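Sending over a structure as structure tokens; questions will come in a sec.
What you see is the complex with one protein chain gone and the rest in place.
So, chain A:
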Amino acid sequence: MFTIARLTFLEVFRKKVFLVTLILSMLFLFLYGVALDFTAQEMVQMKSAGGSNLLIQQMIGNQLLGAGLYFSSFLIALLALMASVGSISSEIESGLLHAIVSKPIQRRDIVLGKLSGYGLMLASYAIFLYTAILLINHHYNPGIFNLSTAVSILLGAVIFILQPLVLLSLAMVFSTFLRTMTAGILSIILYGLGMVGGFLEQIGSAISNSTLINIGIISSLVMPSDALFRKLLAEVTGSDANPLAVLSISMGPFGVSAPPSNVMLGYTIFYIFVCVLLTIQIFKKKDL
């Protein structure tokens, strides 16, 4: 398993999608920094003109933080899907797996090795992006994390890492029994479903429409990535622990009017576990 994990980890760095994601991430972080710089200047001007309101400042700060985390989540989701969706299917199609599966190793170890390799790479990249976003925000708006605790920031990192891991585990399931292209399309559709479902749930909460809320909950159960993002934002801004802060993050395109409970985190871990088990079971019986 360690041999496969090591090779998978190294192989990702050679994929074009990694290079593209790295360039896009750097570009995004630069533009994001520029945007925050301008906003900070505007805030200073507003404050000196006496028009500053603490709640509005906090709201704008949270929106910018939300935007940063949202787009970085999107980038890492892109990397997770593109890098892993062909992890098994493309190697079956090319015949690369023939020389590996015929070795005295369990098929289970091949799946776990690949998952570990991709997972470690995605987790490392996620920590880098998460830290970068938080540091940029802290630099321009030092008060943004006043309501957060070290534990909530750390839990935020874990949730941020869970997002690509959910997509990775699902893409691996599809990769064992579908062709690469089909697996990729299906994974992206499900990711989109999670996003749309998340929006609907937010709107449903805002207008107290239980049908929209239920649609959102069901879509989160099918694809928990968006629910994880909202949980992440609630943790990082400290609104989960401080109900007063909910107001500052409940509005705007990156707002969270109804943060998911901790049960969602448990469900996500269960979701990943089931996906891994499914991948192992399907791959064990797969004819190559």
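Odds and ends about this structure:
As a convention for this text, contacts are C-beta pairs under 8 Å (C-beta built on N, C-alpha and C of every residue); 3 or more make two chains touch, one makes a residue touch a chain; residues count from 1.
Criterion: contacts and distances are computed from a predicted model.
The protein name that UniProt records for the chain not on display, among "NADH-quinone oxidoreductase subunit J", "Molybdopterin synthase sulfur carrier subunit", "Transketolase" or "ABC-2 type transport system ATP-binding protein", is "ABC-2 type transport system ATP-binding protein". Only one residue in the set A:49, A:99 or A:263 touches the chain that does not appear here, and it is A:99.
The chain not displayed touches chain A at residues 3, 7, 11, 14, 94-96, 98-106, 285, 287-288.
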